[in-house]
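Note that one protein chain of the assembly has been removed; the remaining protein chains are unaltered in position.
Up next is chain A:
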Amino acid sequence: MTGNSDPLSPRAKLAVTAGKAVAAASRAAGRGSGSVIGGKVALKLDPDLLARLAQHLDVVLVSATNGKTTTTRLIAEALGAAGPVVSNALGANMPAGITSALAGGSDARYGVIEVDEKYLAGVARDTDPKCIALLNLSRDQLDRAAETRMLAENWREGLAGSKSVVVANADDPLVVWAASSSPNVIWVAAGQMWKDDAWSCPSCGGVMQRPGDDWFCGECGFRRPTPSWALSGDHVLDPHGSAWPIHLQLPGRANKANAASSAAVAAVFGVPPQVALERMYQVQAVAGRYDVVQFQQRDLRLLLAKNPAGWLETFSLIDPPPTPVILSVNARGADGTDTSWLWDVDYTRLTGHPICVIGDRKLDLAVRLEVANQNFQVCDNLDQAVSMSPHGRIEVIANYTAFQDLRRRVGN
């Protein structure tokens, strides 16, 4: 057992205590969980605190454009079979939030940490992870995020020569480009529905060829690596060729992919796929996502989709028509203020569903749906949209801050 035999230095202890005190004060003032502000204070007092906290743990980092919060939960659940786990389960995924989460888990053996894509290289340097899981990379928050390809390049540089075992999605060319600088990679065929950020070879700029599930660059030979793990329908195939059934409460293909990657990570720590997958069944809703809540005598399923790749996966998991769909989009700071990504989403997939649009940018959605020749209603708010729908299941799909607004409204 790695254990906590090395005590924290007095300075680190002080920083942890101060961080917790500030977090408590922030909570008392009604300003959220306080984890980020607490972590910021602690890091200011001891800039090496994250490294110090991590050195007592077997660390797993999880990064991606989509699915990192859920996958972090699935891995944490799976590794619970081998020992106590500390995790930033609420999705505070930048250094301050991570520090705060680790400071709260002094008895843990494993640290399962979700990391924002832009901070992966730095957090990997600080925490010396045993394992890094890389799920996917695609366009997100275009007005302020770095270019998607530059993120892949940044990961690639950060991982070059890394001692970590990298568990990476063989079906995402950008992830493969990023991970292949690392000497120790376990490739997982986790699939990826969205392909429009990887038509240009990340290595040479040539045009990618994508026959079926395969992909390769016709010019430089950069190609899909042979995976040792794979998602195959409702099963995970392990490196020995055994197929393990996936039973999740979470819906959709993307979560099965997350489970496959999580099983591969769990195996790195000696947790067999069967045990890992059984434990993953416990995960019900992740920070409110996929939750079904009662509201005005209807069952609202709350689905978060932040970018075109996320919307594509979400459309594939909703109940078929005539299930009503409510769409909510904001363009506040945390969402990205440019709504042009709506035009990368194929809304013709909603044909047959009654649609209501709400949110700060409902008019952008209205024009988008008009051009997609869909039937829709523009509503003032969630209450009105729900009242226009029949009793039963309603699929509610929202981007980041719109999702938070929904949760507040339905008391979730």
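List of remarks:
What we mean here is this: a contact is a pair of C-beta atoms (placed from the backbone, for glycine too) under 8 Å apart; a residue touches a chain by one contact, two chains touch by 3 or more; residues count from 1.
FYI, contacts and distances are computed from a predicted model.
This figure omits one chain of the complex; the name its UniProt record holds, of "Lipid II isoglutaminyl synthase (glutamine-hydrolyzing) subunit GatD", "phosphoenolpyruvate--glycerone phosphotransferase", "ABC transporter ATP-binding protein" or "Succinate dehydrogenase / fumarate reductase cytochrome b subunit", is "Lipid II isoglutaminyl synthase (glutamine-hydrolyzing) subunit GatD". For the chain left out of this panel, the touching residue among A:Lys13, A:Lys118, A:Arg149 or A:Arg349 is A:Arg149.
From the set A:Ala243, A:Ala287 or A:Ala366, the residue in touch with the chain omitted from the display is A:Ala366, counting the whole complex. For the chain missing from the display, the contacting residue among A:Arg73, A:Arg109, A:Arg139 or A:Arg407 is A:Arg139, taking the whole complex into account. By the touch rule set out above, chain A reaches the unshown chain at residues 139, 142-144, 147, 149-150, 196, 199-200, 205, 207-208, 218, 337-344, 363-364, 366-368, 370-373, 378.
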